[in-house]
Every structure is written in C-alpha cells, then in structure tokens.
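The structure appears right after this line, and notes come after that.
All protein chains of the complex are present and in place, except for one that has been dropped.
Chains here go by letter, A, B and C, matching the order in which they are written, and residues are numbered from 1 within each.
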Amino acid sequence: MVNVGVIGATGYVGEELLRLLHAHNQVNVTCAVSKNFAGKNMGDVYSNFAVADDIPLSSGDYASIGKANDFVFLCLPHGQSIQAAPKLMDAGARVIDLSGDFRYEDTAIYEEWYGMTHTEKEKNDEAVYGLPEYFFEAIKNARLLANPGCYTTTSILALAPLLQNRLIEKNGIVIDAKSGVSGAGRKEQLAFSYCETADNFKAYSVIKHRHTSEIEEQLFRLCGNEITLLFTPHLLPVKRGILATIYAQLAPGVDAEKIATAYKKAYEKKPFAHILPTGALPELKQVVGSNNCVIGFDISERTGRVVIVSCTDNLIKGAAGQAIQNFNIMNGFDEAHALPRVAWYL
Amino acid sequence: MVNVGVIGATGYVGEELLRLLHAHNQVNVTCAVSKNFAGKNMGDVYSNFAVADDIPLSSGDYASIGKANDFVFLCLPHGQSIQAAPKLMDAGARVIDLSGDFRYEDTAIYEEWYGMTHTEKEKNDEAVYGLPEYFFEAIKNARLLANPGCYTTTSILALAPLLQNRLIEKNGIVIDAKSGVSGAGRKEQLAFSYCETADNFKAYSVIKHRHTSEIEEQLFRLCGNEITLLFTPHLLPVKRGILATIYAQLAPGVDAEKIATAYKKAYEKKPFAHILPTGALPELKQVVGSNNCVIGFDISERTGRVVIVSCTDNLIKGAAGQAIQNFNIMNGFDEAHALPRVAWYL
Amino acid sequence: MVNVGVIGATGYVGEELLRLLHAHNQVNVTCAVSKNFAGKNMGDVYSNFAVADDIPLSSGDYASIGKANDFVFLCLPHGQSIQAAPKLMDAGARVIDLSGDFRYEDTAIYEEWYGMTHTEKEKNDEAVYGLPEYFFEAIKNARLLANPGCYTTTSILALAPLLQNRLIEKNGIVIDAKSGVSGAGRKEQLAFSYCETADNFKAYSVIKHRHTSEIEEQLFRLCGNEITLLFTPHLLPVKRGILATIYAQLAPGVDAEKIATAYKKAYEKKPFAHILPTGALPELKQVVGSNNCVIGFDISERTGRVVIVSCTDNLIKGAAGQAIQNFNIMNGFDEAHALPRVAWYL
Partner (left out) sequence: MVNVGVIGATGYVGEELLRLLHAHNQVNVTCAVSKNFAGKNMGDVYSNFAVADDIPLSSGDYASIGKANDFVFLCLPHGQSIQAAPKLMDAGARVIDLSGDFRYEDTAIYEEWYGMTHTEKEKNDEAVYGLPEYFFEAIKNARLLANPGCYTTTSILALAPLLQNRLIEKNGIVIDAKSGVSGAGRKEQLAFSYCETADNFKAYSVIKHRHTSEIEEQLFRLCGNEITLLFTPHLLPVKRGILATIYAQLAPGVDAEKIATAYKKAYEKKPFAHILPTGALPELKQVVGSNNCVIGFDISERTGRVVIVSCTDNLIKGAAGQAIQNFNIMNGFDEAHALPRVAWYL
C-alpha cells in the first residue's frame, strides 16, 4: 500500500481524485487537506461521501505531510502549489501537482502568461510533464510531476502525431474548444450560477487563455518546430467534458490514410488515447466518466484542411484521472490500474 | 402615459419586470434603481438590454422618486420594502411591493414566520393583497399593493374554489411544490451554482417555508376556515416555472364533475387562470413565458383523494407579470394589457 | 468465474448492466443479446463501448443461452421476460429478471395493473422478490429472481421500517415521486425528445402507475397490513435519479427519535440503505452513480405528519446495480462486490 496525501481536497478536482482513489486498492489516503473545511468531514462538503466511507478533513503542515506520505497530490490553484511542492519534496514525498506551476520548461513563458514570478526554478528543472502517451519513461522516476492542463491534454494528443509526421502546416492552426462548467472549479461566482449558465453558451478568455502557451511549448518539445496557434475556449452548459474542434492546413500530398496511420502508430498501444475510423467523430458521452481521450478527424478537400475533434473528461483525463495514471506509472503499477475505461454514457 | 419607477431593478424579478414593461405602451419608466449598480446601465448587468433600448441605473432617494412617479414597483427583499414603501407613498406614489412585507393581514403571522418585528402596521392595514382573481375590486384603488408570492399564487388558485365550495376536507392538505432556480434570486451562492444544481433535485425549507403561512392566511380569508397544511418546496434544475402537486381528501359525495364545475365558475372569466379538462394535467411548458396559471386535476377513487396540479411561471404570474396585472387594474386598463398569453413552449 | 448472458443489452438498463459488469472481476459475459442490433457491436450502439473492450451483439436462442450460462440477466420489457425466463431456466440457468413479470406473489394484481394474463404461474411461485435489505436469505438460492422496480425500491425502503414498527398510520400515505428520463427507456418518442423534456416538468400516469400495486403488495408482505396509497410520478429534466417525497400521518406518541431508531435498526448493517440524521434530506447528487438508497426525514408537528425523502439512481439501485447485488448474493459473494459506493456528485 502506498501512503498518499491529498491537498486541496474540497475543490472539484480534489473531490474527483478522492472518488477515484476510493476504488484504488493500492492506495491508503492518510490525509485530505482543506484550508476552508479542516475539522469537518468530506461528507459535510460533498454529500456523496456522507454515506460511504467518509474522510476527515485536516489542515496540517506540509513538512509533516511530506514526511508521512510516499506521495502527495496537490489540487491547489497555481501560485499555491509553487509554495507547497518544495516543502513536501524536501520532507521526502514525491509530488503530483495538478496546477500550472511546474508545467513549463521555460519559466519565462509561465511568468508571461500567468503574470507571476517563478520562485522555484530549481525545483522546476526537476519537474516532469506528465503526459503519459509521450513521456512515460521520464514519468517513472519523477519526484515532481506536473500534471497537464485539461485543454492541453485534449489538444496535444490530437495535434502531436500530425505535427511530428509533418502532415499539417505548423502555421494557422485553430483550436476551438468547449468545456463543461466544472473546469472553472467550485466557486461562488455569479458567472457560474445555474441561471446564468444553463441554456447559455459563450466564448471566454478569447485570444489570451493560458493553456495556449502550454500547448505551444509542449508541441514545440514534441515536434521541434515553434508553433503559434489560436485557441478559443467556450463554456458549455454541461458539468463535465471537453470537446476541441481543431482546424489545420494539410501538408502537400497528405490524405486521410496518412493521418490515420500516424494516429494509429502513436496510440495503438496506449490504453487511454483512441483514434476513431476516418470520418467518425467523438462526442462528450463517449468520454465523460472515463479516463479516455477519443480523437476523430475528417478531411475537407474543398479547403485543403483537416478537421480534428478530440474529447476528454476534464476532471478525469484532464485532471484527476491522468494524475492517477501518472501515479501508477511512478509506482510501477499498470498505468490503467483502477481507472475507468468505459464512459458513463448516461 | 404613466410614470413608473422600479426599485431593485437588477434582481431577477426587477429584470423581468423591466423586460415586460418594455412592451407596455402606457408606461414611461422614469428610473430604475439599483443599489449595487447605480451609475451603470442595465445592459452592463444584463446583456439582453445592451443592444435594445438600454436603461440607466440610478441610486436616487425614495422621497424624490415617490414624487416624480405615479407608480413605484418595489423588487426588494423583505425587510427593505417595509422601509421604502411608506416614504414613497408619503411622497405621493402608489406602490406595488413584490416582497412579503405587506402580504399579511395579521402581522403577528408575518413576525413569527419572517422573524422580524413589523414596524409599519398602519401602512399594512391599508395594503391590498394583489391576487386579481379574488380581490379585483379592492385592487382598483389600492395605494399599497402587496403582490403575492409565487408558490402562494400557484397554490391558492388551485385550492380556493374547492375549499370555498367545501369539496375537499380542510385538514390533511399536502402541497408538494417544485420551483425553478430563478426563484432563489440572483445570488453568488454555491448552492445555486451550475455544477451543484444541474442534474440535481432536492427538497428545501421542508416544514417551515414562509409561503406556508401566506397560503394558510389567504385560504382562511377566502374560505372562512382555518387551514393547516403541509407545504414542501423542491428545487428543479430549470430556470423558470413552478409546478405544485396538491393532495386533498374529497368531501363526501364529491365527484370530478363537481370539482370541474367549481373551477369553471371561479375562473371562466379570468384571463390568466385556466382549468384543463378532467384528467388532463399541466406542464411547465404550458406556462413558462406567460402570465398564465394552469390547473388540472384527477380523482383517485381508491384513496378518496383529488390530485391537483397547478403551474405558473414564477417570474411572471408568480411575480413581475402579476404585478403588471395589478398595475393595469389600478390604472383602469384591461388587466391583460401587454402581458404574454401564449407560453414559449421552447 | 461465472458465465453470464445479458438479454436486452441495448436498452438503457442493459447498457448500464454491461458497464457495471465490466468492472466485476468474477463475471465472464459470454453473450449480449439484442434483437435490433444483432450482428453489430455494443460500441456501434453506445459510443462509450467503442473504445474500451467492445462486446459483440448476438440474437441467439434462449435454450442454448440458458445452457451455456450460469446466470442470465433479462433486461426485456414486461411481457417478453415471461416468455424468455422459463426457457432459460429449463435449460439450466438461473435468471435475474428486471421486468415486472415475476414481481407479484398474487398474479391477479399483475393481471389487473399490467392488463395481461399471467401465463407462467408455476414459475412465478418460484420467483423471489429481490430486495436484499429484506429478502437476503430467500435470494441466496433463487432460481428466478424478480428484480424490483425503481420507484418501488425507493419507496419501500423508506416506508417499511415505519410501517413494520407501527410508527405511521397505514392510511393516507402519499408518495410524490420524481424520476429522471432514463426511467422511460431508450425510445424514439416525441415525449422524451430533448426539446420537449428539457426545462420542462410534469406529472404522468397519475393515479394509475403500475408501481403503485407493487409497492402496496410488498408493504403488505412486510408489514402484515393492507396498504392503499397514492403514488404520483413526475418526469424530471435529468437523465438519472429518483427522489420520492413521502407524506404519512404519525401514529400517536411517535417522535423523531422513534423514527430514527427504527431506520437505524433496519439499515445499520445494510451496505446500500442509509439514513441521514433527523432533518437532513438527501438529494439526487448523493446517489446518482452509486448503488445507494439514501433516506432522510423531518417531522411537521403542526400537521402531525412525517415527511420522508428517499433517493436512488434509477438505473443502479433501481435496476442494474440491484440486479448485480442480487447476483452477488446468489453466488455467495459479498453483496457489495464491484458496486459503486460513492456517487458521482458531478
């Protein structure tokens, strides 16, 4: 059994992580930390825990948590992880951080897009970007794992095989992404209230969403070309799920078969990245509740473009599920262990 | 043209009132008051006003508003109306109050259920309860009109004809009511956030909801018997609409025809209270977007009970629409003037 | 490993059953039968299966299915199970039937409420009603297991402890129930289309819903008194979940403590029936995605009544999950094995 601490347990990602860990038979959750609800139980904050096996919420200092646990998951906002992670690591724990704080190789990009000074550049050098489909080997021994963003995971898995194989032009890529409301976290904010969100739909953070820079840096790492793309997120009136519709110019001579082959080669041995037959496109139902990323594409010959649709559950493959997938790899377990493979559909 | 002020313009009821008044050709809205957004325009707070004929939001003191307007609508929380109404009346305006502050003949009931001292008993004596189907004549000359609650309107219109005609037992009535989320107002509160409300359903304020006492007092006034009933509200994952399912013991010898006759007699000349054929029951779609209250019923012979279903749009017949209906009556206009008669359906 | 067949695999209950069985490590699904989709794969009909471990759909005759399997789950409409079950049993399989065909001890009640002649009275005598909280011992050795209805499970678990202990009057009970749309099955029917259902709410089958008779017969079995109650279902604009609000007259001298004690005694050792502290009431979120039934109550002293709220996921504890719970018992496994204990919340 692996001793595990969860910090930031009462946000939506924390809750999802605890729900998934509940089904993981190699994990012993020793502490669930919540600044706001310390002293209460998880079931006081999320009614679904009240009747099962409830979990006490604590405050607790990072040094002792780091000492008592083999692994600590950080479900904190960026800017807080950067303070917590070093203390936990120095106390001996391996850290899986779900914020943006350690996702960038080049901290200057972080500083520009997050508007903060990066105060832990040394620890950052050690961080491993936790996208298992591409960095499996590095993940194994990571002490500090930077779990990718939700939009990022959905976008990179769709684009990397085509860019790596030079099947699409690197310029002019457009990602039109749509996310469920849980992506905004658990907030007392009018913009995310039921009457403002239900039956509504809108774009947000147009032109300047932070995940733009994360997608670009990772695609650069994976493909060796600098990519400047346009990423537009929208808020869907659903709780969970991301669907990204991606447009790119085909390179000369590229047809559907070449694209299908590239995807197949990239993902046929990956348990959670799936490519559909040419012309078939995924829907949220196909992924919500599972750790899958499902990708489909079609070719527009009239315009010389490929349209790619990529879907994930933002709380699972886009956050807590991928964190557990990384945890499994870091422990030498089967990377799919205890992770849901069949989406809920209903 | 009637000069009209709206105080509390940026809550959901205020917004709905301004939207409906926009279509009323006898009304000149001279001021829209919002404590929180004074200085901005309505379109800054509600995007639907940004592109039509925007309305400036002001603070403004009650004395001058009361002087400048023939009518003032108060869309304030209870406890605030009780302070505003007297000042407006003393300055010469007739007041239509949409809070609970002046709805009770017996202020002791108000004090018990609202947990406040009623500081305006004299003005309260003058208040007219604005349910047009029953108090049309009194409404005409009211200086202070207490607009009924949403659950109350829906429940009283369903029960009054049966109680008045002694067709049901006065004891043992159960009202199981379900309301859309806009009934809670525009609040930055976790309980009404999208992720907490969508796909969810729950009862709230069980046993002790304030509208219980308002329903009971009005039924007592209308029927001459003291009624003690059980009222249970639930929160529906929809924006608008109330559906109340009401259970009552039939009086001896009562059949469907007698019930249908009582309803018909009560409402056949009322433009916004409608009774469906026996066995047909209304749905939210039938009322949302309109000022209608639609009622249906069926008889359970096995248990000797009648099941009544009554529906309204909580923001229209349950609030802003009924306020305009009262306004029309107070001005000698057709009571249905400028009020939507056909629900949206979609 | 237990060999299992699923007949009626492509309805919503069949799909949910296959999804849950996918996580059950003692089960080998040898065949999934679908009259309409035989020859295709499950993933062609439900996209969530397309990327995981897809399942071929067959037609297949009952005799050979009954021979090849230890257990067969019947997810067929009533009227079809009555024909399939005997053939499967005669071929040697134990049958878990999710329809209403074998749920009644007194087939005359079935015939009256379902409007059909019961043609398998002998097999019916052998059937065991599969409510594990009350019939655990009988379930163990059942050859034909009649899995209870969704509304029925939700209602009986709430009422039985109070009726058995004579804490409420047996007359005048009202069950006001609200169900998600998946309860209607997978149908090409206008009434269940998105635009007709979303943002809507309505009662249906008022006075005459079949589950009324199932609830009454089981309560009679459990409590020894004939019960005639009023059951009103409503259609909620959610996919999953049932919430029943139940009203009953308290017996003389009964208080909250006596009720709490009765519930506690009944359910404290049951893994999936839960009672909340007095005054706390469950919500759909607390159960959807899990096999739990959660019950809360409050006392209305003004009216001498108890209000009970009971929640289940109609597809899990109300159908597929309870079927697996029964399957576990029939095999001597832990009854909770492979069943979700923590609801999704999001």
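The working rule: a contact is a pair of C-beta atoms (placed from the backbone, for glycine too) under 8 Å apart; a residue touches a chain by one contact, two chains touch by 3 or more.
In this text the structure is predicted, and so the values were computed from the model without any measurement.
Enquirer: Touching the absent chain in the whole complex: find that residue among C:Ser182, C:Thr232 or C:Ser310.
Expert: Checking the options C:Ser182, C:Thr232 or C:Ser310, the one contacting the hidden chain is C:Ser182.
Enquirer: Which of A:Arg186, A:His211 or A:Lys239 touches the chain that is not shown?
Expert: A:Lys239
Enquirer: Taking the full complex into account, find the residue in B:Glu133, B:Asp199 or B:Asp298 that is in contact with the omitted chain.
Expert: Of the candidates B:Glu133, B:Asp199 or B:Asp298, B:Asp199 is in touch with the missing chain.
Enquirer: Which residues does chain C use to touch the chain missing from this display?
Expert: Residues 12, 181-182, 186-190, 192-199, 237-239 of chain C touch the chain absent from view.
Enquirer: Against the chain that's been left off, what residues of chain B make contact? List them.
Expert: Where chain B meets the chain not shown: residues 12, 15-16, 19, 22, 46-53, 182, 199, 239-240, 274, 276, 282-283, 285-287, 289-290, 292, 294, 315, 341-346.
Enquirer: Identify the residues of chain A touching the omitted chain, counting contacts across the whole complex.
Expert: 172, 174, 176, 178, 195-196, 199-203, 206-207, 228-230, 232, 234, 236-241, 243, 245, 247, 249, 281-285, 288, 298-300, 302-303, 305, 307, 309, 346
Here is the rule we use: only the chains that are shown with their structure count from here on.
Enquirer: Where the centre means the average of the CA atoms, what chain is farthest from chain A?
Expert: B
Enquirer: When you take the mean of every protein CA atom shown, which chain's own CA mean is nearest to it?
Expert: Central chain is C.
Enquirer: Roughly how far is chain A from chain C, centre to centre by C-alpha average, rounded to an integer in Å?
Expert: 36
Enquirer: Quick one: report the Å distance separating chain B from chain C, using the average Cα coordinate of each chain.
Expert: The computed centroid separation for chain B versus chain C comes out at 39 Å.
Enquirer: Please output the residue numbers of chain C that touch at least 2 other chains, ranges allowed.
Expert: Only 199, 239-240, 282-283, 285, 346 qualify.
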